[in-house]
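Data block below; observations after.
All protein chains of the complex are present and in place, except for one that has been dropped.
On to chain A.
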Amino acid sequence: MSEQTHGRRRDEGEDVPPPDAPAEKSQTASDDFDELLDEIDSVLESNAEEFVRSFVQKGGQ
């Protein structure tokens, strides 16, 4: 099985941070995650309460 990770191309060629620099890495990861939340905000259903209320399914197996 081959594994691929998409979407990391912009990181290619950059130095991989050494594994013993967790503080810096987690700071970057945290900024990335905040950016991602902003992106997700833009696609989330606009009225959460109304949407969740309307999501009613019939039972299945």
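In this text, contacts are C-beta pairs under 8 Å (C-beta built on N, C-alpha and C of every residue); 3 or more make two chains touch, one makes a residue touch a chain; residues count from 1.
To be clear about the criterion, contacts and distances are computed from a predicted model.
S.K.: When one chain of this assembly is omitted, its UniProt record names it as which of these: "NADH-quinone oxidoreductase subunit L", "Heme exporter protein B", "Proteasome accessory factor PafA2" or "Acyl carrier protein"?
M.R.: Protein name of the absent chain (UniProt record): "Proteasome accessory factor PafA2".
S.K.: Footprint of the hidden chain on chain A, which residues?
M.R.: Listed in rising order, the touching residues are 1-8, 32-34, 36-37, 39-40, 43-45, 48-49, 51-61.
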